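Worksheet: the structure to be examined is printed underneath.
The other protein chains are all here in position, but one chain of the complex has been omitted.
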């Protein structure tokens, strides 16, 4: 079921306790952040300045085994990364964190987001002789920091200076032989928060990772802030803090886990509020409200609570469908969705149904679900989407399908309704999507809906010159 | 999270169409029946009398690859099996279906259930020189049929005659070179239904498997009935049909998939009704009703609907936790449940919560969940169980923990309540559990709750003499 | 490079010492016997009557890991098997040893050879209701013993009685809860020897396995002898000992390892003597003698020593070519032999070469080697084969290609010479092949050369009714 994709989840930990288990803590945290990136995973452990790395393609539980976690060994600092790879670049070489040697020692970098001036920075570096092993922005960032470090007295000063140059979305965790550094771009596109417990300071893309390792949420890293952790000290550099930021609103709608709190707003609550606003904007008479699992469920609950139409569970999702599912070669069965999702006929038969989902990308999946419901005897199917239609690209770390594939770029809402076979179709308005994260201490980026972005966006992207097959 | 375990899911298909894909159809069906057995899976394909088999330990998607499905090849008939293995006997040799050669040809057998007289039958056979490769009842059944076949004119007559001897629970699919046969024990313990589509007749443990392959549900195989499918003909042998049967009530409470219909009653609806009766029997003032995922959700919805206390989703289950999750060696973290299940604090904070689950086995997991809710600020936690307490063994195909581990065998309800840290605890009554499957055309076995079984139960079980390590 | 194939290697050990490691000893022994069967391997360990098994398709080092050797655990007795599978029956179900339960307990059987009356015995058993899981003779033997055991006071008596019925070639190791039994057929087709060390008695197909585990060779098991090992006692049953036996002469020519001693004759010496007789029968003027690696080397040394023509090594065999070598799909390269074998031009250029091999099956490989030598500048190539031509089937455990593929069934020696491009071709005579194993205390079976067999041979083989794909 094709969906938008987030680029990454990142994590960092400094534990000066005696029985620190930074590799295992990072492993657990990456498990909790797995929804942000399922293509590769990696951990770098720093044991008194010596860094050891393991990373590979695959899910966290596939990449890490008892054996290689043990090989990563003990340490005081660690950073981790779970990555989603855009098609064609699913390459082992591109897995993160990046671990490099430079004149002042070793540096490990994990990055979530997308630089808008990566191509220019890369070219400048190449003109001075730089070579690139990957197509990741984090390699550009590593070079920038390394070069700046030659002129700076400390790694954090180098990071501070480099932030004048980096444009776009980036949440970073950086590890030097002695320090753990976290930073967010001044525009605040991607989340990053701070937690603590006993002798640990940790950074994570989402607060759910803190819960998993039993750490207490402290606060979000501020847009533009650099937080530096050393043995027994934490300091904040606020040179680049200038605004309250523009969090990607899709973090609330779809990317983040419902149990996370981002910029002070609960993701779960935001989704329910999206459902409520949707009920306000697009009411309809019906017998039950159902969500498309898993991400449409909260919005469906919100719709039900506001509208007083009972919430129900109208289908079951096969828990065992994994990535290895064998497609039928002979006849392309239209009903592959049927294998993943089976309607409970007794629930839907004869009913007028409100079906809530968080987005429509190509329209194929939702169309098939509507069709399954009708086959099972649903009288009416009213589709409600807890976000506005996508009609613009994202330059800040979300992988949106190309315009020709985005149904909302090519059809009116009425046409989409017909195409997916719904009795009615309603999207949440841009106005209300900005209101869902009640209590959030930030503004929001809604560029993919409105076409208006918080910062200037690039005109094109330089093509990468090498291609990497799947197992490199 | 320790749970009761079902023994098996079975499937059979006869397809006389030109482009039959019996191996792939069986693969899809086993996917849908995966919840009934996750330890091994197998398929036997019959191509004009030549049988090919593939089976192994593991989940359906692990056992079957594009390559070995292709090797199974084309055919007209196939049977499949997904198996749960009791501890210590997780052995490749025990994987089903069983495929054997005998004097009249080849025979493949897949079995769900438990014979109560397997030990005696085995001994009789052994006294005549039989040798056993497995510890499965299906090997006993195969011998019985084979011996009977020597005296019978047809395979179905042999099956018919053998049914006089077999005691206990069995749903069977049997494949001979030319026929596909399904049979249920006369007491009707385990489900088995018939479906059709185009040129196919199929049998499956649950109707959800029919939906997956696009077949239409026809009816359940009757208790004691033998259904014989040959090219262009289907016939029923009703010699052993004597009662409407006693379906295991736990099929409705926990084992079966909510989208299945068993003996005319919807599983999903039965669970909601269990929730409703529970609300009736054990009302309490509260702010929200939550289910323990996944199997407690339907009962929670039922409780909410009856009580008018709002249903909510108070935690998120990590979708990526698989069987390979690495445990922490150094300190046994009490909070491994925390990695799998994270509370959404915003939902539970300050709330009086009704927490619905379908059973308590040892009490550990539910106790940890209650604790997590309290840590997240829940004011009260009232636990409701949509079944009566287990206090007796099952002889008919369910793997229940030993008495010393069953909390309800060792504590009063008040003690259990205290042990799991709940503010109150209520179980569904035996009286009402018999009412949940509204519309079912059968009686129910509630022996694990009441100690009263539809047939005589054996006094002991002969120990098996060989042990098989995991990979045999 | 297609070759004749031996059916199996077997091993058994009884160790009543305190720190016995019967699983590991068996593992080492199977390593040494790996050349006798590369398709599957298995070990059964007996720990005070409880038997544990692990077996699978693959080479010994692939089948056994640290982990599953540990799971096999401690024990006092163990048997092992390495198997070669005839095409189409490469099936996990057919892997040995066979481990079964019967009325008197558990029985494990490992078998090398081929019964000539297996089909009749199988039919008799089936007429009494027996079912067969495999297509192995060892399952027939297990049934026979089990049935006899019902009437016998001890397992060894059952074995003794069964030997009246079994016809053909069999070397057996059998393990009951308390005993280890070894037996050879009265005609002595296949080797089996006895060794000891400290508190151990061991049986092995070849003496090289004894060397590997540091055991001392005692003697061969006699044709028809049954040796029974119990705690602190070894006894011999000689009821069926009636002749000095007819060892398969191909054990000396090709199957056995050169470092083994069979029936008192060194395999290495026998091969050199074959080379000497060959030089005697087919002398030719030449510059160097070379062997086809690996099995032709000893005969080449013998040819060189007798003829006084220098021995040389004219090509190198790539040590890294394994079974996973990827064939070129696009154009069928005639020179796949070139990848495995590269000629050392400096050695062969301008030379008259005598090329010694142990057999010609289809003639393809030897033809390509002759061609490679000529391409590298060899002036003459004289092929010498250290055995007579195959022209008859083997019924006693060797897998010989079908007649239409055997070059010697379809061509005269002159035609073969031309077909493989040699300047001359000479085979060892039947008369002399019987003389190679100097000092052996037995006669020889040379049926595959002469068509005359020590016992009556069957007319046809009943086809098996089920087919098993590769991974069962």
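Order of writing sets the labels: A, B and C. Residues in every chain begin at 1.
Assume a contact is a pair of C-beta atoms (placed from the backbone, for glycine too) under 8 Å apart; a residue touches a chain by one contact, two chains touch by 3 or more.
Only a predicted model underlies this, so the values are computations on that prediction, with no experimental measurement involved.
Trainee: What chains on display are touched by the one that is not shown?
Mentor: A, C
Trainee: Among the options C:8, C:69, C:145 or C:408, which residue touches the chain absent from this view?
Mentor: Within the whole complex, the residue contacting the unshown chain is C:69.
Trainee: Kindly state which of the options C:84, C:315 or C:449 is in contact with the chain not pictured.
Mentor: In the complete complex, the chain left out is touched by residue C:315.
Trainee: Of A:35, A:111, A:147 or A:257, which residue touches the hidden chain?
Mentor: A:147
Trainee: Using the touch definition from the top, which of A:133, A:216, A:319 or A:362 touches the missing chain?
Mentor: The missing chain is touched by A:133.
Trainee: Give me the subunit C residues in contact with the hidden chain, please.
Mentor: Looking at subunit C, the ones touching the missing chain are residues 19, 21, 24, 27-28, 31-32, 34-35, 38, 59-62, 64-66, 69, 208, 211-212, 214, 257-259, 261, 266, 268-269, 294, 297-298, 301, 305, 310-313, 315-316, 318-322, 324-326, 328, 330-331, 335, 338-339, 342-347.
Trainee: With the missing chain put back, which residues of subunit A would touch it? List them for me.
Mentor: The missing chain touches subunit A at positions 49-56, 68, 71-72, 92-93, 98-103, 105-107, 123, 125-133, 135, 139, 142-143, 146-147, 150, 177, 464-472.
Rule of thumb we're sticking to: only the chains that are shown with their structure count from here on.
Trainee: How far, in degrees, do you have to turn subunit A to put its CA atoms on top of subunit B, rounded to the nearest 5?
Mentor: Superposing the C-alpha atoms of subunit A on subunit B needs a rotation of 180 degrees.
Trainee: Roughly how far is subunit A from subunit C, going centre to centre by Cα mean, in whole Å?
Mentor: 60
Trainee: Quick check: how many Å separate the C-alpha centres of subunit A and subunit B?
Mentor: 37
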